[in-house]
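A single protein chain has been omitted; all remaining protein chains appear in their positions.
Going in written order, the chains are labelled A, B and C, and every chain counts its residues from 1.
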Amino acid sequence: MAVNGYGVIGKRVADAVARQEDMELAGVSDINADWRSRMVTQKGFRLYSAASEHNDAMRDSGLDVTGALDDLLSVAEIVVDCTPKHVAARNVEIYREKGIKFIVQGGEKHAVTGHSFVAEASYESALDRDSTRVVSCNTTSIVRTLTALKPAGLLHRARGTLLRRATDPWESHLGGIMNTLVPEPEIPSHQGPDARSVDPELDVITMAVKVPETLAHLHYWAVQLTRPAEKEEVLEAFRSSSRIALIRMADGLTAINTVKELMADLGRPHDNLYEVALWSDMLKVEGDELFYGYMVDNQAIVIPETIDAIRALVGKVRDPKESIAKTNAALGIGAVTQALGGQ
Amino acid sequence: MAVNGYGVIGKRVADAVARQEDMELAGVSDINADWRSRMVTQKGFRLYSAASEHNDAMRDSGLDVTGALDDLLSVAEIVVDCTPKHVAARNVEIYREKGIKFIVQGGEKHAVTGHSFVAEASYESALDRDSTRVVSCNTTSIVRTLTALKPAGLLHRARGTLLRRATDPWESHLGGIMNTLVPEPEIPSHQGPDARSVDPELDVITMAVKVPETLAHLHYWAVQLTRPAEKEEVLEAFRSSSRIALIRMADGLTAINTVKELMADLGRPHDNLYEVALWSDMLKVEGDELFYGYMVDNQAIVIPETIDAIRALVGKVRDPKESIAKTNAALGIGAVTQALGGQ
Amino acid sequence: MAVNGYGVIGKRVADAVARQEDMELAGVSDINADWRSRMVTQKGFRLYSAASEHNDAMRDSGLDVTGALDDLLSVAEIVVDCTPKHVAARNVEIYREKGIKFIVQGGEKHAVTGHSFVAEASYESALDRDSTRVVSCNTTSIVRTLTALKPAGLLHRARGTLLRRATDPWESHLGGIMNTLVPEPEIPSHQGPDARSVDPELDVITMAVKVPETLAHLHYWAVQLTRPAEKEEVLEAFRSSSRIALIRMADGLTAINTVKELMADLGRPHDNLYEVALWSDMLKVEGDELFYGYMVDNQAIVIPETIDAIRALVGKVRDPKESIAKTNAALGIGAVTQALGGQ
Partner (left out) sequence: MAVNGYGVIGKRVADAVARQEDMELAGVSDINADWRSRMVTQKGFRLYSAASEHNDAMRDSGLDVTGALDDLLSVAEIVVDCTPKHVAARNVEIYREKGIKFIVQGGEKHAVTGHSFVAEASYESALDRDSTRVVSCNTTSIVRTLTALKPAGLLHRARGTLLRRATDPWESHLGGIMNTLVPEPEIPSHQGPDARSVDPELDVITMAVKVPETLAHLHYWAVQLTRPAEKEEVLEAFRSSSRIALIRMADGLTAINTVKELMADLGRPHDNLYEVALWSDMLKVEGDELFYGYMVDNQAIVIPETIDAIRALVGKVRDPKESIAKTNAALGIGAVTQALGGQ
């Protein structure tokens, strides 16, 4: 297993791969020569440069560089591409030439791999494929929650408002917004349509706005049900997904920073919230309409999906539930619900 | 005309009253002895204490105090109460005893006056009354926009997500939230039901969340229309209200801070945005559904309403349109649309 | 008088010029075709394009364009350049060719004009010159305060820590920093040395850090005096400058947002704080050391300086005090102290 790009997603994928019993991390490739690349070897991972012409500069900075991306791709069966958008597109050609299986992130278009991945929805169709795309954080959360409503036959159509964190915490001195709100100029925003790349049946429209915080996205949904329902019926549907954690205002989890602190208290690396954290006591059913809000950790939610995507492409684990259970166990998913005493 | 309480709303009401040809400001009452009360006399208004026992302390601070609230109420025909919530409730008893007409703010319950006011919706039913309640900033915006859709027979039901500014700019060193989002624990939030205190026909459900900025609220709406419609038809309906300003992303008005700067450039006092600023190019009609977003200046939107409420209670101007036109002219409402070259 | 560039500084200079009895605004030149340029004609100023090739695009956007920069420079005696840094450097060549007097902003190097301007310190040496540079907001504040200490013979050397607002309010959706602090990598930061371009005698060292707010800079100073002094002596020295406003925590002016609100209450355009707002009750003298903090409105502090710089270059008003008094009267400088009842 190789990770190309050691940024917000890459570092978390590398950590998560290292925690799986059935996976081995061949190495990590990056281009930086600063503190970030030092962390790769500090973690005990092999560091490769993005291209051999960078080797000298990186070694001059005192980095222990094993080789270049080419070398890394020669010793791995599959590569997870975690590079920035425009770089990933070029990398895909390299992966294809090399004949190595690959996973791209949600910033790429569906057409790049022809398959879009959310474990609970499209694991089986990814089995043995050469490549897939793990959809974006927002889209992952949409697919997780809305497909959970489908088995009970509850879902008619969903309309969501997405509050997007402006930038990531570690680089919030770049690209930040201050004391303002920045609406995405187009309605619908792209997240709704993108959910249909995983499940074409979904009737979803989203509006999105950038908000001045760095912790997580927050979604509000108004869902038209197929029929009047009880609140408990809806909660039961959400509980069917192991990657939706029901939380409660009444437990003191009243804001997104508090939920992040809970993750830190649970000892999760980087305070990762892998689950959709959905407030069960805030959720409301009015006749045949359903209203709720949830939190999406844009840095962490795709990590378990990526692990499952690796297993699906490799093809040894054929049952989605088996892969999901393995991933959950390795990452401690389920601990939130348990820690809160069940919801 | 008296203003009781010289805070965020009180200072703007006093300014606005002073700009009306047919109104006279008898004075302003407040309790503070710091820079805020100095501004009252600096503006050329008469300053009264909230109660005579404060007179000495205020005079010791160098303030030119004309008298106490009692004195002010004796020389005014009507009082606009702009004091904090719990104080207003007690004041109402004083106003009733004195037999002076009064207006309370949206923080008070409908039952306090038995009448809730938005100029375009309930001016006529307020005529000659002893009191009314100008509804809150959020509710004012909801009534303005949704009732604008009614004449064309478009409105079936509306579902909104409200991003609420956390605190006001001048006191944002108190009560702020930082790098987080704080959902209101209850769905529906109170703003939707409160709109029905003005127009009981409205079918509105709202969800609300506090966001870390101080400038304005931002609303996103998904409206079920009675029938499929054209975008232009909807825009025309919104244009029928002089207090909805259509703005465009394409004009560079891409965030709420930019819109506030436009208000400063227009020379408005305190950069007041009296209108609902609704993005016309972002607005989308999909079949029989309508989606849009708008900005609400919580410090300013109720000011023109309060001026009209005064006229309604006094009863000399019987036609809502006449009062609205007077208020608009005095406050420069209409200038946004004009400045932007029409929308 | 021409203003080239209608941004944060340009719009304030244009406003201020229009308020002077002895100046006339020939027009404003800009390149934008969005809402910002609409404000120029909305204000009643003549709008010119930055170059004639932009005329069509701007007119297509509905803007009333009088001509291009060339035309504007032909009808003005002096031009204030308020364009971004790299643009200004090129403009200077144009101004020189045209033989028009010009003023550049503090972003340019001293060498560009060979003269650096702060009214109270270098008006006389600017008289009749072809050009000058109004130094940056931070440097202006440093020169104002430190030179005020010189006549009493108090100043030995000054060490300052500068908290710099991260970006301007109107564009805080660009270039912001969020939930972090970003130190300037070099000590001393450039502001200290730059003060010596106005007054070479000053012994100043500064350290600077970007903070996540948009309102104003905040300076903390530790000054080594030439001798032990009384607090009142120091305050008296600061009072000698009409552009230092002494404010008090005890008046409720406890944070920079509160001081901005005071400016709004005073009815100043764009809530401009032209003065250095220095807390007199926070100021402390310990033996021969002086400690104090003050606030610098980076959008406004250079505006009165620019007006005086115009007068100095034109040369009709020979006495710095006369120009400063005219400017102060036109902009309402002095009102803060008066409004606060003297300090």
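The definition used in the following text is that a contact is a pair of C-beta atoms (placed from the backbone, for glycine too) under 8 Å apart; a residue touches a chain by one contact, two chains touch by 3 or more.
These figures come from a predicted structure and were not determined experimentally.
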item	value
Listed residues B:179, B:258 or B:298, member touching the removed chain	B:179
Per the touch definition above, residue among A:19, A:190 or A:270 touching the missing chain	A:270
For chain C, the residues touching the chain missing from this view	159, 161, 163, 177, 179-183, 185-188, 205, 207, 209, 211-216, 218, 220, 222, 249, 254-258, 279, 281-284, 286, 289, 291-293
Footprint left on chain B by the chain that the document does not show	166-167, 169, 172-180, 182, 210, 212-214
Interface residues of chain A (partner: the chain not displayed)	11, 32, 34-36, 38-39, 42-43, 62, 169-173, 178-179, 251-255, 257-258, 260-262, 264-267, 269-271, 339-341
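Everything below uses one rule, namely that only the chains that are shown with their structure count from here on.
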item	value
Central chain (distance from its CA mean to the mean of all protein CA atoms)	B
Centroid spacing, where centroids are CA-atom means, of chain A and chain C in whole angstrom	47
Separation of chain A from chain B, taking each centre as the mean of its C-alpha atoms, in whole Å	42
Geometric centre distance via CA averages, chain C-chain B, whole Å	35
Shared-contact residues (touching 2 or more other chains) in chain A	177, 179-180, 182, 212-214
